[in-house]
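Just one protein chain is left out here, and the rest sit where they should.
Order of writing sets the labels: A, B and C. Residues in every chain begin at 1.
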Amino acid sequence: MLLKPTADQQSLRETTARFLAATVPPGRLRELHRDDAGFDRAWWERGAELGWTSLLVPEAGGGGSVSGRPVVDATRLAHEFGFHAAPGPLLPCNLVAAALGAARPSHPEVLKGLLSGSVVGSWCLTEARPDGARPEGIATTVTLEGGELVVEGSKRPVESAAQAQWLLVTGRTGSGLTQVLVPAATPGVRLEPMTSVDLTRRFWAARFEGVRVPVEMAVGPVGGAAPQVERQLRCGLVLLAAESVGAMQRAFETTLQWSFDRYTFGRPLASYQELKHRFADMKTWLETGHALADAAAAALDEDDPGAAELVSAAAAFIGEYGAELVQDCVQIHGGIGLTYEHDLHLLLRRVTLNRTVLGTPAQHRRRIAALLAEEGGS
Amino acid sequence: MLLKPTADQQSLRETTARFLAATVPPGRLRELHRDDAGFDRAWWERGAELGWTSLLVPEAGGGGSVSGRPVVDATRLAHEFGFHAAPGPLLPCNLVAAALGAARPSHPEVLKGLLSGSVVGSWCLTEARPDGARPEGIATTVTLEGGELVVEGSKRPVESAAQAQWLLVTGRTGSGLTQVLVPAATPGVRLEPMTSVDLTRRFWAARFEGVRVPVEMAVGPVGGAAPQVERQLRCGLVLLAAESVGAMQRAFETTLQWSFDRYTFGRPLASYQELKHRFADMKTWLETGHALADAAAAALDEDDPGAAELVSAAAAFIGEYGAELVQDCVQIHGGIGLTYEHDLHLLLRRVTLNRTVLGTPAQHRRRIAALLAEEGGS
Amino acid sequence: MTSAGPEDLAAFTARVEAWVEANLRPVDPALYEGAFRTDLSEEEELAAVGAERALQRRLYDAGLAGLCVPRAYGGQGLTPEHQQALNRAIEGHEFPVRLQAPTFTPCLAVLLEFGTEEQKRAHVPAILRGEELWMQLLSEPGGGSDVAGALTTAVRDGDQWVLNGSKIWTTGAWWSDWGLCLARTNWDVPKHRGLTVFMLPLRRAGVDIHRIEMLNGSREFCQEFFTDVVVPDTDRVGDVDEGWTVGVRWMFYERLLYETPLVTFPSGLSRTFIRSSYAELARAAGRGHDPAAQELVGEARMLDVAFEVLQERIALGVRTGRISDQAAAVARLFKGVTAGRTRTIAFELAGMTGGVWTADDGPLAERGVEYLMRQAGSIGGGTTEMARNVISERVLGMPRERAGDRDIPFREVPRAPSSPPSGLP
Partner (left out) sequence: MTSAGPEDLAAFTARVEAWVEANLRPVDPALYEGAFRTDLSEEEELAAVGAERALQRRLYDAGLAGLCVPRAYGGQGLTPEHQQALNRAIEGHEFPVRLQAPTFTPCLAVLLEFGTEEQKRAHVPAILRGEELWMQLLSEPGGGSDVAGALTTAVRDGDQWVLNGSKIWTTGAWWSDWGLCLARTNWDVPKHRGLTVFMLPLRRAGVDIHRIEMLNGSREFCQEFFTDVVVPDTDRVGDVDEGWTVGVRWMFYERLLYETPLVTFPSGLSRTFIRSSYAELARAAGRGHDPAAQELVGEARMLDVAFEVLQERIALGVRTGRISDQAAAVARLFKGVTAGRTRTIAFELAGMTGGVWTADDGPLAERGVEYLMRQAGSIGGGTTEMARNVISERVLGMPRERAGDRDIPFREVPRAPSSPPSGLP
């Protein structure tokens, strides 16, 4: 949570918080668990009206930050999505919109649809390899043949791919990267459903077999998209971090309250020193999580040269300690915390998912070391 | 601590315990801290009379187990050395004696000296590389030239090297290993003192520059010593493990007693739940340490096929949790536990040293994985 | 010695090995890992239970049930060493896994120690023949670790009792026959002095059994609701208001788990199926040669090996009286912590596949779900927190934690101002 939000940021967050509390309470999430899409399209459009997909898009593209710090703004939403374990393609729609908005803007009709919520887009970045979220290792190729771009390769996991009308595919063109907007219905695009730990977030494995689109569908320069890819990746990581911090916050508050309400051996749990000290540790992790997510978002907005390191520090720390925090909340609840009926697992699922989507904590620790090595010139 | 020692094992342990308590109390250890050798030769000979160097040597070689399980016997001594943070070249003398005793026995005069304590020998195995205690990576060579063996290479750390009359050097001969007994005074042997975390254990870096000895100085087959080297290494690891468990035991007992004696806010430390739970964790690590050290020793005596794994599990677990246990004892003592005047650091030093001498916990975790991979055929 | 002394151990071993080879199917031990957690349908689960009952009956008929149970109650009157021989013989073979706990321990153990002659003759042989599966009705919703704080109440009515209340975390109560139930019979004395133990058929009027759904979809656990359930006084176990005397031993047998000779469990079962799985995960993730993955694999294996030898040490120590029997809590604590860590390692090794996977991901699939259930090993069967209390207070003799319910009538014990919430506020 930002310590000094602007009034507009505060209002953005509160509006979304109220909307999520009213429309996707835990009972609704359990219903959506049995829904193929995991979210309701009309509901998503209502959310889009609250600004859910517009913050990372410049005003020229039809969007706009509420504070001049678009990434920080977007983390206000992500925080609430985590706090409520909310459904919906927040990450993919925002990242695709950001990509389109950053490129001149390009494909204004698609962008408009994303902004209004009528269109869902998803980003196909990660691949099945040990370090699948790092752009350096992308094996998918985008080849220029005549006036067409040919996409060949496999991507996974791709969020909400089956709901998306548009897939933004990141592939290799020679030694550079290209991003290309592929209509989901293009021949050669094959989707296979995946299973995720989350109740409502849905992912697919996507294969692109000789998929051809006109060269105009490139987003940004062909073979020159690496900086933009890195920026999208960092934005995505910060949104995931902020979302997980929201889930940590909720789990912490819930469990702290439980410790006051629950009596054992004639005393509230909150009076046991060993538990008190664990809450102190959790509070420390929680505050550190807030600090890292906020600092990383600010660093992206400011193009701080330390942004890459901060983003990976946030991903590594929040991924690891966020999950540990919610797991300890489960432990403190005891068996009830492991039941489907209890709400705690909604938060545990979200932090667990988020620590895998764009790189695990271990991968981000290595990334930090790699950044240090670059710096040290070795 | 063995749960079912034989009467002779019990007597061996108790005799040594009394001798150590009487002759090397903490004040004496602080004196020895300023001593170049770190132990007194006459004192070592008195210890040898108690059987300190004879247990791993077969009766044919002049030694003898007290129970038919020589490695288990030797861990009884090591436990007490750890408990008292005792000085003296227990590990190197026992391993060199074991090597000589195992080879026909060879070099009976040297062996006799080791058994009486009049001679100190040390084993030169480890080298300065990331996995310096694994025989596979040995770079030191032992070359047969005419009737001589030529030793070339660097070894470190070598315990009590400057006190040793004999150095047992393990080197590579072609694709095999050779062990050769080198008189410490041989031309080309150069020793450089090293610094260790321990108060009394002393180490040197040894260089062998074209060191020549008659081929008769080989211990075991030239180029065929790998099985014996592996066995010595495992024995050494088990002795280190047992010694560290002894230090854990002492630190734990001391700190538990302190928690009863020390009052804060009008209550003994022992009444604070958070500390109680930490003692419970420490007790668990301590019992597991005992279990692993004892099981590994028994597995060596029984030539159990799982011995390699048990030994590395003991080294990895006791190295890591032993140090964590003593560190937490320091934490519970507060600032006083970090002073030179307090005795706790004698134990902390010993467990810290022991987790580095023949491979770190991380190296032994990898070793376990390598053993699993061999088993899995990959 | 009686005229028919215990069968010679060597002869027994040979006989058992032959019988096992001839009669029991070999099985992949990995199958048992998820014995209580698979997604069997209700019918499949009932069929599996039925098969295990039949298997138990075959063991009984072969003279291999209740080896350490007195012959008077249908057992064999043999020694723990005989049971160990059986445990070794069945390694790698099918065995009635669902019947061991809680039927054989703690329920059978409690019956043998506290049951009347009539009760033992009525139930022990039936248990050994696989006809009666038992449950322990101990934990209560909202009761957590404080089992002596039971609110389920039995009120005397002539020569019978009327029970009301609820119990929870019973494994497979829906396919079980009887339960051992700890109930409050006096609210006007301190909590430990107003409890009584009853045996209770689970298919009696007034007993409603509800299957609880866990977050991973497992429905192994049940909650029971008792509404005016009538129990004859002859089904009382131990004296009135002396239930805690029974309860202490009950929980002791529960902690012993596979350490009691009443239980039949293949030696080294855990060792076998764990041995290779971490290394396989690393390979499946393409990280067989990655040192960081190797360290995780080695750590996981180290913990498993450590648990094995720790358990052996404590069992030996308790058996020989060199270690307090409260030290079972040491093994329980280590096991809980270790289970959490090894599941985390498996999840880490799965990498990005830990969160999202397809069925094609082989050993990497589902690791995320196991991770979500990670704390189960530190909660079920007594929390690790309780184990730490036991170790510090009973093993190390540190001062007891202050209790708010000591020496006051149970009805005056401080309780939550309102029923605690079960969801997000």
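One rule holds in what follows: a residue touches a chain if its C-beta (ideal position, glycine included) is under 8 Å from a C-beta of that chain, and two chains touch if they have at least 3 such contacts.
In this text the structure is predicted, and so the values were computed from the model without any measurement.
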- Note on the structure: Missing-chain contact among C:A62, C:A292 or C:A416 belongs to C:A292
- Message: Given that one chain is not shown, which residue among B:P87, B:G117, B:P157 or B:G236 touches it?
- Response: B:P157
- Note on the structure: Omitted-chain footprint on chain C covers residues 290-292, 294-295, 402
- Extract the touching residues of chain A with respect to the undisplayed chain. 3-4, 256, 259-260, 268, 270-271, 273, 276-277, 279-281, 283-284, 287-288, 290-292, 294-295, 309-310, 312-313, 316-317, 362, 364-370, 372-373, 375-376, 378
- Message: Take the complete complex as the reference. Which residues in chain B touch the chain that isn't displayed?
- Response: 26, 126, 128-130, 132-133, 156-157, 192-198, 203, 205, 250, 253-254, 257-258, 261-268, 272, 274-275, 327, 330-331, 334-346, 348-349, 352-357, 359-360, 362-363, 366
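Methods note: only the chains that are shown with their structure count from here on.
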- Item | Intercentroid distance (Cα basis), chain C paired with chain A, Å | 41
- chain B: which residues touch two or more other chains? 273, 276-277
- Query: In chain C, which residues are in touch with two or more of the other chains?
  - Reply: 385, 388, 401
